[in-house]
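Below: one structure in structure tokens.
One chain of protein is taken out of this complex; the other chains stay put.
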Amino acid sequence: MAELSNAPAPSPETLVDIYRRMIRIERNDDAIRKTIRLGRLTMPYYSARGQEVIPSTVSAFLNNDDTICTIYRGIHDMVAKDMPLRPLWAEIAGRVDGTCKGKGGPMHLTHPETGVMVTTGIVGSSMPIANGLAWAALLDGSKRVTVAYFGDGASNIGAFHESLNLASVWKLPVIFVCQNNGFAEHTRYENGTGVDFISKRAAGYGMPGYTVDGNDPWAMYAAVHEAVARARDGEGPTLLECKTFRFMGHVFGDDDKYMTKEEKAEAIAKDPLPAFRARLIAEGHATEEQLAKMQADIEAEVEDAQEFGLASEFPSVDELRRDVFAEEIPA
Amino acid sequence: MAELSNAPAPSPETLVDIYRRMIRIERNDDAIRKTIRLGRLTMPYYSARGQEVIPSTVSAFLNNDDTICTIYRGIHDMVAKDMPLRPLWAEIAGRVDGTCKGKGGPMHLTHPETGVMVTTGIVGSSMPIANGLAWAALLDGSKRVTVAYFGDGASNIGAFHESLNLASVWKLPVIFVCQNNGFAEHTRYENGTGVDFISKRAAGYGMPGYTVDGNDPWAMYAAVHEAVARARDGEGPTLLECKTFRFMGHVFGDDDKYMTKEEKAEAIAKDPLPAFRARLIAEGHATEEQLAKMQADIEAEVEDAQEFGLASEFPSVDELRRDVFAEEIPA
Amino acid sequence: MSGKKMNALQAVNAALAKAMEQDPKVIVFGEDVADREGGGVTGATAGLSTRFGDDRVKSTPISEQAIIGAAIGAALGGYKPVAEIMLMNFTTVAMDMIFNHAAKLRFMSGGQSQVPITIRTLTGAGWQTAGQHADHLEGWFAHTAGIKVVAPSNPAEYYGLLLSCIQDPDPCIFIESAGTLFIPGEVPDDQAPIPLGKARVVQEGTDVTIVSWSSQLVRCQQALPALAEAGISVELVDLRTVSPWDKEAVLASAAKTGRVLIAHEAVRSFGPGAEIAATVNEELYGKLKAPVRRLGAPYSPVPFSKPLEDAYIVSPERVAEAVKGLMA
Partner (left out) sequence: MSGKKMNALQAVNAALAKAMEQDPKVIVFGEDVADREGGGVTGATAGLSTRFGDDRVKSTPISEQAIIGAAIGAALGGYKPVAEIMLMNFTTVAMDMIFNHAAKLRFMSGGQSQVPITIRTLTGAGWQTAGQHADHLEGWFAHTAGIKVVAPSNPAEYYGLLLSCIQDPDPCIFIESAGTLFIPGEVPDDQAPIPLGKARVVQEGTDVTIVSWSSQLVRCQQALPALAEAGISVELVDLRTVSPWDKEAVLASAAKTGRVLIAHEAVRSFGPGAEIAATVNEELYGKLKAPVRRLGAPYSPVPFSKPLEDAYIVSPERVAEAVKGLMA
């Protein structure tokens, strides 16, 4: 684990922007879970409630043409990247106005306009593909960066290793962001992972690796700042291990019996959202009214998206013959 | 990279035994290459000339029931493990008296009696299987250890990562022996590997890793001693990176154009075989006559094996229906 | 004959317990399978680690290559490993271990190595898990020399076939499919292992033979009432073992009825049904009353959207329609 160099402090605007992304993630997640509970959406849903700080801080450094590859537990990453919510909702409802015409669903949302290039349900597979996007940026001579999101459990699969090594040898502008929520499905970190900090693996690829408090926007800011600067400056990849917790279990409906009530309660007590909000106000970066207004706007956006998504049509069965190849498969 | 703890020095008997294994490897390799050149054997052959010290020292610590999993460049590992040469020669000649009735060939030699459990042609695949053998030893409550041999290039493939992590989490009695000869086929170490020492990767799995001069029997002795002791004592796996060089290129017939003449000449000048022999005599561990006799015996053994192998019959084509399953496939 | 009503997952659980009880060399592992991790995400292994100990029932990291590698190695070391690959699509990350090693070691070693492993894996469309979680890949494994492919369709079959896979001296892939999982069925208390490679006649008939397995067999069964009503006498054959498959049973039934429909959930194109169709045509050339027909998924990844997923799956109605087509 390397020590972080000195990084500039985030500006008030940036802090508020990070908060905006966080609350947008949280309000959207809340609405999705309510809608599932009401039986108006059926899908496997992997809530990232509790992990908002990570992609919100990362996204504050990204431009629209910077790209991300994320995972089944990745709707927060997309929302943080400012993916529009209407096609998001239509997609998770399996409707034709969805980002993927309803064909991909919540585990395969794709929205190139906002840089959401791949969402995958296969553990570890965001990383090898992210390398390719980063390589394309290099070949283009651009300064674009690519972020690969993945979980702590994913750091034990072969694709992680091959990806970090290739990125290092080729000096790719890619950032490997591990959202370490302490569990891989029902398996506790230490029962699947042979090392105390995933960031220690970075040394095995000759790249810097940092373990960061993934619930602390300031700590995240410093780490992402360095990683993005390295990538844009042609210095190659960085591994960020961001420690966090998922409040809702692995998948919607999970009974959490593999964790103790206490540890869960303790984690939820440290919910970064209200704490960050309070601090923004206390430090004078935003006012109560501003943040209330922001939240109301976001709630309206979410509600509109939900209505839009659920009102959209289902795709025609002809879609089974489309997009398999560029040319339609004959009936 | 951890520092090695103090290990006992090898006894004179052990040193001579290591030399015996080395010369047996070298004489056998020489005979194989001659026989191919004469057109009396056709097979893909991956000479390990130059890498003799590594498996010879490792094998000095292994019992018959300790197991190894090795690779296409692995005949030296088998010979070091005292696999009998007659069935070895019959196998590489594709004959029915071969270890595998001629069905496996030089890349898949198997000889459970001497602990040669798997020989594989897929880079990286010796490691996951070695874990299973080590796990079986644990479950049996035995002190058996398993050695997984592999190359430097193999340390960049996913199976390496998954295997070292699982071995660490399960504390398996396995030793990962990387024979780092500086090249993966035609690719130089540094052009494929993002780190200067493969042993540094061990820290990413919470296991000790050492870089050792793989041409120095004393250095190897100390490292293997520690790794085997750890494994037998239930302390789990160790990664040994043993630096060496392959004198004959990747595969028989390789024109070596990816390396410089100088580096090859320099490596060959450091051939550990004559140097070790001279030192054994100089330090009084063995006499010139003893070693000459040893070599003559080995040459006779090799010649006998070669004759045996080339005189053996080819298998019947019915063998295509045998050993696919335990039960023969009906004609 | 007394028995217990249970679903397929409970049958898997019971069979694993039985196998572990009978043979101390049987070990069970995979992601989340131990009770500390909740006994498996579907509960198929619940209670086993508590009962048989944490040494014999182990949760693993998310490392499918390492899982199958450990299974192979433990098998070479004398054990009978039952490894779980959570979903069949994830066998692709371990495909080298399965294809190049597990299936080939006995042959490549000239019979010295045996690899009596069982790979349990779940798959199947119907749960809107979309493109990467629901493929039926039995055709790939059937095309792989050296591994047996088993695909049961009701609880008693799950129980009996899983016991046989575990006892078998060769590698087996045991496919648990969504459409079969939660239909309760009686498992006799003394349910014996069901021999591999033997088909089962679910219903006898004289007009048309349907050959199917796994979830698609359930949907074929659901088509039977409508076909009976239409006056068509259907012989429904559950292949059970896709490879090596029971040629004799299929050909006997086909010879009797002269009309054959093969239905599976896997993609139709280059799918496992083609082998059966090609063989029936070859062996019964000139003796059939109608061309052999095949039903399978369209040439498409599994879609998410419900109406698309419904259309992707071969429904009982389409089975009935195809059978009627054969009679026309």
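Here are some notes:
Here the chain labels run A, B and C in written order, and each chain numbers its own residues starting at 1.
Just so it is clear, a contact is a pair of C-beta atoms (placed from the backbone, for glycine too) under 8 Å apart; a residue touches a chain by one contact, two chains touch by 3 or more.
These numbers come from a predicted model, not from an experiment.
Touch, as defined at the top, links the missing chain to these shown chains in the whole complex: A, B, C.
The chain that is not drawn here is touched, among residues C:104, C:120 or C:200, by C:104.
When the omitted chain is restored, the residue from A:74, A:158, A:272 or A:309 that touches it is A:158.
Here one chain is not drawn; of C:13, C:63 or C:132, the residue touching it is C:132. Against the chain not shown here, subunit C presents residues 89-90, 92-93, 95-96, 98-100, 103-104, 107-108, 130-132, 135, 139-140, 142-146, 243, 266-267, 269-275, 277-278, 281-282, 285-286, 290-294, 298-301, 303. Think of the hidden chain as still there; on subunit B it touches residues 42-44, 94-95, 100-108, 120-124, 153-154, 156-159, 184-187, 191-193, 257-258, 314-315, 317, 319-321, 324, 329.
Contact residues of subunit A toward the unshown chain are 67, 69, 98-104, 108, 110-112, 117-118, 120, 122, 125, 127-140, 146, 158-159, 162-163, 165-166, 169-170, 322-326.
Throughout what follows, only the chains that are shown with their structure count from here on.
Centroid distances built from C-alpha atoms place A farthest away from subunit B. Distance between chain centres (mean CA atoms), subunit A to subunit B: 45 Å. Our note on geometry: subunit B versus subunit C, Cα centroid distance of 40 Å, whole angstroms. Multi-chain contact residues, meaning those touching two or more other chains, occur in subunit B at positions 158-159, 162, 165-166, 169. Those residues of subunit C in touch with two or more other chains are numbered 60-61, 63-65.
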